[in-house]
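Structure provided below as structure tokens; questions to follow.
The complex is shown incomplete by one protein chain, all other protein chains being positioned as in the whole.
Moving on, here comes subunit A:
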Amino acid sequence: MQKTKQRLLTGNKAIAEAIRLEMERDPNVLVMGEDVGIYGGIFGATEGLFQQFGPERVMDTPISETAFIGAAIGAAAEGMRPIVELMFVDFFGVCMDQIYNHMAKIPYMSGGRVKLPMVLMTAVGGGYSDAAQHSQTLYATFAHLPGMKVVAPSTPYDLKGMMISAIRDDNPVVFMFHKTLQGLGWMDQLDASVGHVPEEAYTVPIGKAKVVREGTDITIVGIQMTTHHALEAAKKLEQHGIQAEVIDLRSLVPLDRETILQSIKKTHRLLVVDEDYLSYGMTAEIAAIAAEDGLYDLEAPVKRLAVPDVPIPYSRPLEQFVLPNADKIFHEAMKLVNE
């Protein structure tokens, strides 16, 4: 058997490498945000860029999200390709006007005449006791509002490839990375936060989900951490003779309906897992797609597993109770296949 040489990178280094390659290729690419300079981004997404490109292209900003995200919009309209970091997605509250009323709507309101080729990069996710204002994913909050592409890659390979796609896209792209999948030394060390990443520039398409495990008995749809939890659950399900197919959504906007519908044609059962709030969210959207276009393929009702509509609590047992994990997925899946 031939061994492929693996070049292992953490999630944060994969993102930083993508940005570096695009900055080398295109002088219009620049990075702005809080602590993106010498610090390299609180979650490491801009590690090493300041040292290579200097303060002219990797700009630390004041704590003024409205002004610097708005400035990215203004600069993008002038043909720059800014990558602007909102440190935690939870902070969108102080600057959402610029994001959803301007970044997302100007191209449409201008009849397509104004292009905003920018990336709004932001950290999402909990599981490390950072409590209600620093632990949300808010996938659906952004995906609900038209005019932004929204991506949330789960592996170092996809983080790099989708970041390059996002930078090259002429539309505004919200690029969410999961803190726990950055592979940072000061958080849980997860195998999933390290992976093979080719050295050269490559793209992973926006709007394509990925079947990360094939199976015949149940489809489990996840994104970022819940994809990894689903994969873990699938191993346990296999021990019980159940073959789970796991789909990593990767993109929320555009959403790859086809991959989901194809999978339930095969498995006839659907479990959707989300680290975001349950109601009005991604799980409901996927369930609606199954109900509208795949109902006759289903042999059991769709099941959903997500944060049960409370803010993320601080204390470890409380937080672990509300977040999805592999055990919960395993139990839901067992119930579903036995229905």
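In the analysis below, contacts are C-beta pairs under 8 Å (C-beta built on N, C-alpha and C of every residue); 3 or more make two chains touch, one makes a residue touch a chain; residues count from 1.
Throughout what follows, contacts and distances are computed from a predicted model.
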* Looking at UniProt, which of "TIGR03960 family B12-binding radical SAM protein", "Pyruvate dehydrogenase E1 component alpha subunit", "Sigma-E factor negative regulatory protein RseA" or "Tripartite tricarboxylate transporter permease" names the chain we cannot see? -> "Pyruvate dehydrogenase E1 component alpha subunit"
* Asked: Which is it among A:I19, A:V36, A:L49 or A:A75 that touches the chain not included here?
  -> A:A75
* Asked: Which residue among A:V114, A:A291 or A:V310 touches the omitted chain?
  -> A:V114
* Asked: From the list A:N171, A:T203 or A:Q243, which touches the chain that is not on show?
  -> A:N171
* Asked: For subunit A, which residues touch the unseen chain?
  -> 30, 56, 61-62, 64, 66-80, 82, 94, 97-98, 101-102, 106-115, 146-147, 149, 170-171
